[in-house]
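With one protein chain removed, the remaining protein chains of the complex are shown where they sit.
A and B are the chain letters, set down in written order, and residue numbers restart from 1 in every chain.
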Amino acid sequence: MNTKAILELKDISMYFPGIKALDSVDFSIRPGEVHALIGENGAGKSTLVKIITGVYKQTAGQVLLNGEETNFKSALDAQSAGITAIHQEASMFPELSVTENIFMGHHVKKGASGKGPVDWKTMRQRTRELLDDIELDISPDALVKSLGVAQRHMVEIAKALSIDAQIVIMDEPTSALTLREVEDLYKIIRRLRDEGKAIIFISHKFEEIFDICDTYTVFRDGQLIGDGNVSDATISSIINMMVGRSLDLLYPKGESTIGDVVLEVENLNRTGYFKNISFNLHKGEILGFFGLIGAGRTEVMRVLFGIDKASSGEVRLNGKPVSFTKPKKAMKAGIAYIPEDRHEQGTILDMSIADNITLPNVDELSHFGILDEKAERSLAEDFAKKIEIKSAGLNMKTSTLSGGNQQKVVLAKWLSTGPEILILDEPTKGIDVGTKARVHKIVSDMAAEGKAIILVSSELPEVLGMSDRIVVMHEGFVTSVFEREEADPDKVMLAAIAQPGDESA
Amino acid sequence: MSDNLVRQDRLIDEFSFKKRISRLFSSWEFILFLTLVGIFILFSFISPYFMDYFNLMNASLSFAEKSILALSMIFVILSGDIDISVASILALSSFAMGNASVKGAGSGTLVIIGLATGLAAGIVNGFLVTKIKIPSIAVTLATLSIFRGISQAILRDNAYTHYPLKFAYFGQGYIGNSVIPFEFVFFLVLAVLMGFILHKTTYGRKLYAIGNSASASRFSGINVDRIRFINFAVNGLFAGIAAVLLTSRIGSTRPNIATGWELEAITLVVLGGVAITGGKGNIFGVVIASLLVGYLKFGMALVNLSAKVMVITTGALLITAVLVPMLLEIAKAKQKLRSQRSELKLERKAS
Partner (left out) sequence: MKTNLNMKKRLESRESVLIGLILLFMAVMTITMPRFIHPSNLANILKDSSILIIVSLGQFLVILTGGIDLSVGSNIAFSGMAASLINQNNPELSPWIILVIGMAIGLGLGMINGSLVAFGKVPAIIATLGTMSVFRGFTFVISKGQWVTAHEMTDPFMNLPHGNFLGVPNLIWFAIFVVAAFFYFMRYTRSGREIYSIGGNKSAAVLVGVSEKKVQFLIFSISGLVSGMAGVLWAARYAAAVNEMATGFELQTVAACVLGGVSVAGGSGSVAGVLLGALFMGLLNNSMTMIRNMAFFQMLLQGLIVISAMTFNVVMERRQDKMLLNRRLA
């Protein structure tokens, strides 16, 4: 293990407007090493991966490949330099065959000069070999849209292997795989390692890290917290590094009295997204929803807010069965939903701050469909003040604000509707610590006023710090529900990574 | 720290009177207005018949119908859709009126039939776009052929030329004893009405929201598909209105009536500063663009430029009106990227 590093990152920083995604971090990996990259969502792992794969250009610092400084201008540059990545979100061509998905961008051609026609026979043969390698029993000619999620992931893996890469990055490669497929993947990883390749392995599942990884690096809030050999670490030492910060400051969970049940969800289903979801929500309660990306939490919330339709099941509001076919109906019933994607769903960036805040209220503020600009203005001003939005004026476009202030606009927008039930989906993703604390305070205050709150978050400390109860989901199912007292990081994380089948037992 | 500085800059930006004035003078509408004035000056030098009150008023007849099509097209384009079937709806509507007229319908009935046909055609478009969920360009390309095809299948080589006397007023009448055509006044009235809806009602506000981000609008409780549906229906209705005016003015209906007018209507909207990608633009720009194109063509006709030159002009105007802002935006984005890079470098040095 004393060979020289194949890839070395020195003093890397990456700034986005209003946020330091990475702050002077170092990272290195040697050939024949499987290196775990560990951290919560937003800790800086994916930013680091994007710098390595040429998607982002670092603000400062050096990337050395085989001791030489690189300057990737695109993902393609990194690829030709022998770096390949298996992305978390499959970037595939659903209408095309498995073979083509694997070879798009580097089709094999006939003829010695490589100028002949595309050589389907060879590509199909190589695909066959790659698929055999990972023991995936599908035809190279199968269209990707006909494959299941796990199969697609395996194809992504095959795609990465089709490039003769020196460095393979795997971003949560097992999140959609069954146990048997995970075993196959381990075999592949071990083989690659023995061939002298360097593997960067990103995972939330600790047992995987201990099963397969040699070394690890932990990130938190864009900073390097610790690294070393996996054999020297324990689960609890790693969790400590991931989470270790003073919880009370950032999570000012106040006292609130839990009242009657307002919302009952019973055996809710949406085909292909989640199954048999049941839970209750009380007045004054903050109900946390934890799970990995793709666990189905957002999909449940979308149904509750009337964006999507449930396939079956019942939702009762104050004891009465309801079925919201449109968001407007959910809003009238007193539900507000702060969506996951601030830019695509939460705000309209090219509209003014004031217009964004009043958008869900325009109907209520109008007379016979005619806008009441005065009333709108005063409502916007009230809530901008209450939420402390820092801006040069409410007529400014929302796009001119920092991420944190944009999120405050979204909060103001929905608090102004006077909701009884507030659903927040990843409300503090990608915002600075100050705004984060402010958001938590507002949520906590609302609960103290007796409002019912659902907090969906992939940040374990946030869920642990803020929730009265925690619902944990895994691949479309609820695996556990924890009371505040009994919830600890280990238990909750274990529930979130449970293999399918466990919950039915 | 620099963040604060930037904010202060913006503060000055927002409230300085000077900046506001300069913004007004560099606005798209103002440029259009200047061009309009330029056209008037140019043609009054070239042709002695141009600057004649009676001529100018009468010339409005040649563009009022197209401009009315543009008024409702604004709504469609603002929400990010497009309708290239309007001219065919107009033809179908005119056909329906002609057919009813032959069977002895009176003026009032004809108007109702014309409007109802247009509305119905618009509803068909709206249904296909929002319920079947086929992209609007594909839907209206097909209905463009269907609507005109109906009139062609039945009317063939023939024409309807008999309309009640009273029916002629809409397209040929003048307000009282003045020389102001009814059509022109009607266009202005509709412009005010549509401008009011666009800028002063919840409907208008939602329209802008949808054009900027349909998904964020949906998450804000706006019924996106219903508004898009209404846009297509109203666009059909306005094509019906234009059909009444045009049919009344020329007193005949042939299957090829108003061919190519969809291009003219879309050009007016885009030239008026409405972003083809949706969400941006206002009614004033489109009204000025209507006058601009209308009087440009009137002037060109006075100096005997052929109809084909005008078609080229329209097409070129359409492309330029989209291309120029796009190129400006690309240049601006590049500039911004450059300044961001150097800003980051400075920040890095400072820390």
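In the analysis below, a residue touches a chain if its C-beta (ideal position, glycine included) is under 8 Å from a C-beta of that chain, and two chains touch if they have at least 3 such contacts.
Please read all numbers here as calculations on a predicted model, not as lab measurements.
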| item | value |
| --- | --- |
| Selected residue (touches chain absent from view) among A:Arg30, A:Lys205 or A:Lys275 | A:Lys275 |
| Candidate in contact with the missing chain, chosen from A:Gly82, A:Gly222, A:Gly346 or A:Gly476 | A:Gly476 |
| Identified contact with the non-displayed chain, of A:Asp137, A:Asp194, A:Glu255 or A:Glu485 | A:Asp137 |
| Option touching the unshown chain, where B:Met51, B:Val102 or B:Leu141 are the choices | B:Leu141 |
| Absent-chain contact - pick from A:Ser13, A:Ser28, A:Gln79 or A:Ser256 | A:Gln79 |
| In chain A, positions touching the absent partner | 74-76, 79, 91-96, 100, 104-107, 109, 117-118, 120, 137-139, 141-143, 145-146, 148-149, 271-275, 475-476 |
| Touching residues on chain B - with respect to the absent chain | 82, 84, 128, 132-135, 137-139, 141-150, 152-153, 156, 260, 263, 266, 270, 276-277, 306, 308-309, 311-312, 314-316, 318-319, 322-323, 326-327, 329-330 |
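By our rule, only the chains that are shown with their structure count from here on.
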| item | value |
| --- | --- |
| Cα-centroid distance, chain A relative to chain B, in whole angstrom | 43 |
| Chain A residues within the chain B interface of the complex | 13, 15, 18, 59-60, 305, 307, 326-328, 331, 337, 339, 344-351, 355, 359-360, 362-363, 366, 369-371, 390-393, 395-396, 400, 402, 413 |
| In the complex, chain B residues that touch chain A | 3, 7-8, 10-11, 13-15, 200-206, 208-209, 212-213, 215-223, 279-280, 344, 347-348 |
